[in-house]
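Note that one protein chain of the assembly has been removed; the remaining protein chains are unaltered in position.
This part shows chain A:
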Amino acid sequence: MAEVSLKHITKIYPNIEKTKKHHFGKKAAEPEKKSNLKVTDEGVVAVEDFNLDIADREFVVLVGPSGCGKSTTLRMIAGLESISGGELTIDGKVMNEVAPKDRDIAMVFQSYALYPHMTVYDNMAFPLKLRKVPEDQIDQKVRQAAETLGITQYLDRKPKALSGGQRQRVAIGRAIVRDPKVLLMDEPLSNLDAKLRNQMRAEIIKLRKRINATFVYVTHDQTEAMTLGDRIVIMKDGVVQQVGTPQEVFNEPANLFVAGFIGVPQMNFFDGHLEKTASGYVLDALDTKIAISPETGKALEAAGVTSLDVTAGVRPEQIQLANADEPGAMSGTIDVSELMGSTVHVHASVEGYDFVLVIPTIDFDGALGRSFADGAPISFKFEPNAVHFFDKASGKNIIKP
């Protein structure tokens, strides 16, 4: 139904004073965290040169740490925040100066933002009533949406008589009753407890198949981003770091920040030196020389690397336990180990670098705790293919174009 296109979108707050007052409550603390943001003569740059074309019915997730500008971007799409520069189009029409109510969008807020004096039914009927939809159609649409979300039995209740999960369903219901072109969600699951969050996440995936809307979803939780998004936009300090499918951002992170942000536990980083030799590339790191596989070597050659200081990264899941005398094995000591159930997260230090290993417990024998005692030596290795290379100076992925 609707494509959303953001061209060179920029948000500048004239000064920090002003920023503080634009946001009440929880957001008042944001300006302090925004210390990494670029400050120009015009003010603080909260979002810088944001470019994104969102296809019809696509599910795009904006993700990043607090104060990275993801919510501001969403609020600019909603029309709740003015756009300092660039052009926003929805369905081909420029929307920069259009009032929120005329953009044909709906929004779900983190705090639900239900009308406390109205019943669930009235909350959901409110946007339709304002659009002068006939009474019988309102009734039909509200009941249909309530059915979809499983809140039919609560229609006569006031929001305060509902639990957090139910309130969030009502908020989603209010957003979907009028079939908006674009559905904006601002951290809708952050106020829910962990179990409910997983459940609602699955419901959003189901919901998404049932309604014809383009989704823009903001979260700081990378799990939500990975599971929900068709495409993920990773932001930091108001600047887009990478746009891509969940596989792309996981397998080919554009830079150190993306590599560290996506994936739990975080990717392990260590410094090393990459050298081209007669037999191929060799990574000299952690007192070990690791021969790089020919495929990766080709890509490195294409990138024009001969000798370079790099930061290398390996995902914890791609590290295997090894014997200390195996070729390519690295040795260190265990700092702490956490049993997660199906896996054990072992934190080890090797040559001053912290490593996290995810070791499956399924084909494990013997007592777990004793195997990974604190301070015990540990040896591990990883496939050379699993290593990501980042330029030590710029943090950019060397191989990814």
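Here is the rule we use: a residue touches a chain if its C-beta (ideal position, glycine included) is under 8 Å from a C-beta of that chain, and two chains touch if they have at least 3 such contacts; residues count from 1.
Simple rule for what comes next: contacts and distances are computed from a predicted model.
Chemist: Looking at UniProt, which of "GntR family transcriptional regulator", "Sugar ABC transporter permease", "SRPBCC family protein" or "Acyl-CoA dehydrogenase" names the chain that isn't shown?
Modeler: "Sugar ABC transporter permease"
Chemist: Of A:G85, A:P127 or A:G280, which sits in contact with the chain we cannot see?
Modeler: In the full complex, the listed residue that touches the missing chain is A:P127.
Chemist: Per the definition of touch given earlier, which of A:P100, A:P265 or A:G328 contacts the omitted chain?
Modeler: A:P100
Chemist: From the list A:K141, A:R174 or A:R201, pick the residue that touches the absent chain.
Modeler: Per the contact definition at the top, the residue touching the missing chain is A:R174.
Chemist: Can you work out which residue in A:V39, A:A55 or A:L80 touches the chain that's missing from view?
Modeler: A:L80
Chemist: For chain A, enumerate the residues touching the unshown chain of the complex.
Modeler: 18, 21-25, 78-80, 99-101, 105-107, 109-111, 113-118, 126-127, 130-131, 174
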